[in-house]
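In this view, the complex is presented without one of its protein chains, the others remaining in place.
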């Protein structure tokens, strides 16, 4: 085990060995094995955005096994998806890639500004299919966030007792926030903090903008001159907000965009101390060879 | 076991043998035995629409045992109905036709655009009466869909553990959708995807129109030039949206109509790669001989 | 056991012997023993309407044991009441008359068009006091009907497993229906159908009027020329809607009225194939001798 | 469903429909489908006698899937075996042959005249692998028989509630009996009676000799002149002892022997009213073609 891995795992002392073992496995898989850095392939867009929006660009992705294959071939640390998708490849790719079972999901078939995803899987499902972690989305900013916080609290407790760590997707959203506020640096940092407080082992947030949403926060950001000008600054601030960097924080890539844009952003993430990227559409909506080439470049940046 | 059946069953690897055995039984019953194609007789209209609307045209159908008899004589793969109805014939027709116990049902005695059916049976009931699968309806588009998703998630987990597969009726409906949107191709494909992600073994949707409901989806259907002009095109797209055709997707026939219309539609379903039809009113509202003749023609089309 | 009883019991094949034995006991009690016909004395009006409204006319009825006595002396098949009332006479009249424990009840101390009764007893209570069946009220048409359907589904499952049949009071009511619609022939037939689908062993509805409430149903009643002109016609239609007469359907008498009116109505019920009457206020609000005389006349009509 | 099947199933009225459905399935499978007769292939000798003693003669049998294949190709009604063996073929032969999961087993690695098998599977296992029935061995005559009776009583209760019938292997053995007494006609008849009283749906005993073991019984067999001279006489007596023939009683073939001996015995079984044979070693220790030929001859005798 690399020294860096040992250091990171020390932050999680007090968790049962099974949780540590899963975190070690996540860190010891793929092209970034041993570095303490992560590139994860998440594919829940079929549920979250619908199949055509997600897979028409690269129709191979209609078959969920494609994403297993892509994650394995690209040397990702893990593949995250809802239950139905993971069940399609769990045996064919048994032992080839750690799986993160997303336990809640939303669709876009109804409106409403205060989202609360449906529970779509269980910790028992995670054990049954051999997943290495559970995943869960919270929407800080939603009126329903209390429900989500309480759901994940109970799930973390259950998962921890059976040796499974938790990856928390923290997406500020809902009637409590302006549209711009969803990616405001104070809000994203706040969401990372809440995730850590809830007991998440890995936290996944979006790269924040330099907008500061909350009035009370604004005063502090200004008086304390917290640097939020560059993306690297803001990433540093978010990572600091996650127990001073003692929790693994990774960042999503958002909508598909050009390779240059992706890599520019990733360089900033790396410069700011991000532990890695969780990259979905930018990976699976490209042709496989191209996706793998891009993922490798991303990994190379994080490896440094 | 036919080669085709073996291929289809391979998609469900990871399920316990009892689930595989029930799927095999469904595929090995009736005139389509061994083909991997399905014609199922569902009769929940007594509950969903009321008795006279459902059975006055062919009063034999007031007796639920009539539907057992019709399904057996026509050589259907299975008969689906709510608990009360299935209990009337479960002994008299024991072992003659696989039963699918519908575990939730709605009536039309109250208005409201966001439906959520009542749970009207249990997995234990399914075992007790010897059913081969459970059935459940979700209404993507309803504000109450989260409740339905969570109910079926738990039921699938319970049913799977006792060897029962799940048939999911996915009917987009509710305040999130326009009336036209309920059968829009993007919405139906999305409903099929959600059903698969929730872990359904068989998915039942309506034949979609070429309307595209969701603005974000519309862009993709246009830019990617997804063919949705003919019904066969759209069926192909829906089947693709169900894990690239690795889940069994069958289509309902909707309201009773003339034989020519039924057969024209079924030919399109078959051309698009549908796994079969679930045909209620078009079957049981016709005189028995006529219904059987029609069902045989439908089966012949699917057998190809 | 009479041939008719044997025939009726055959409709309930698949139920455990304990349920069959209770049904047989109900049918083998009182002056209608062996005929397959029923006259039941229900007294839940103390709870549902208040004591004075219910019992001031004939104050003997303030003592719940009076109703045991009346039911026994009149030769009823059973006596139905809430838990508190049944407990007063369960020992004194032990073995003299089958008891039906009403497991939910409403009061009129609050308004609201969408009623949902409170659960006021349990299956364990029914066993403890030696009841022969459980009773339950659903209000199809209420926004809360889903709750009631799910409650009774679970109670039927539990009761069946301990050998108790279920009597379902189906009273369409709530914001989904007009006042007139509560006794509309289509709605009452629909309520009977829903009761059967939920697994009820006996169904109790009100005698319907010739009003047709639901627009979609109206078309069918007209096009199929379903006869609903006389009460006998309508009773026949409701019985047909209860699994083609393979479930026991009995009718309530409603508010107290003159003997001639009562008997005229009962003659229509009998002509239409009703399995009997459940007669409360018309019995217990009359002086005992008069009540018994009336009940005997009713029984004579049903015996035919 | 044949008239004879309907008659046999009527004996089991009061069981839940799921149990009836499984019994119907057992009777509707293979070359004897519809006759109400049974030829079952049981293979628990690997556990009960050891692998070489069981399979060396025909080494194909070392692979448990061979027995699935043999049972299917010979047209048996069912295949019975312990959990480990059934799991090897439950998916490959899904839906091809009803499985009976033997829930207890003994080995011969320890001495002791009062055997009590170990529980080696559960009702949940039976559901999980899609078995159509559970099997269990009791040893009337063993000091430990009370344990076995209590185990199977609880298992029958559990299995019945989930729709599974029970096949009881009743082998008199133990310190309460002489060696000769294990197959004495009075003892075998007694074992069949006990099996029925415990709630078994199918009873499996050995063909009895004309020895009468118990002194008190001997007096009655003599005074009542119960015919036990021919094997057919004795079979008739055993079947009569199983609720006057209203329970399915089948007979084992015992050690491998010549075809003539097997067929002579089977003819006597059939003449005495046996419902069939459960034939293990005489089937799987022969080369497959020979075994199938023999099983077909046996089936032809039972079909009559």
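Order of writing sets the labels: A, B, C and D. Residues in every chain begin at 1.
One rule holds in what follows: contacts are C-beta pairs under 8 Å (C-beta built on N, C-alpha and C of every residue); 3 or more make two chains touch, one makes a residue touch a chain.
Bear in mind that the values here come from a model prediction, so they are computed numbers and not experimental data.
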Since one chain isn't shown, list which residues of chain A touch it in the complete complex.
1, 9, 16-25, 27-28, 87, 90-91, 93-96, 124, 127-131, 161-163
For chain B, residues touching the missing partner are 13-14, 16-17, 20, 161
Could you please point out the chain D residues that touch the chain left off the display?
46-47, 49-53, 56-57, 59, 62-64, 82-85, 87-88, 90-92, 105, 107-112, 116-122, 124-125, 129
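Just so we're on the same page, only the chains that are shown with their structure count from here on.
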Suppose a student superposes the Cα atoms of chain B on chain C; what rotation angle should they report, nearest 5 degrees?
70
Distance-maximising chain from chain B - centres being C-alpha averages
D
Need the CA-centroid distance for the pair chain A / chain C, whole Å please.
58
Residues touching two or more other chains, restricted to chain A: which are they?
none
Thinking of each chain as a vertex joined to the chains it touches, would you call that graph a line, ring, star, complete, or other?
other
Listed by label, touching pairs are A-B, B-C, B-D, C-D
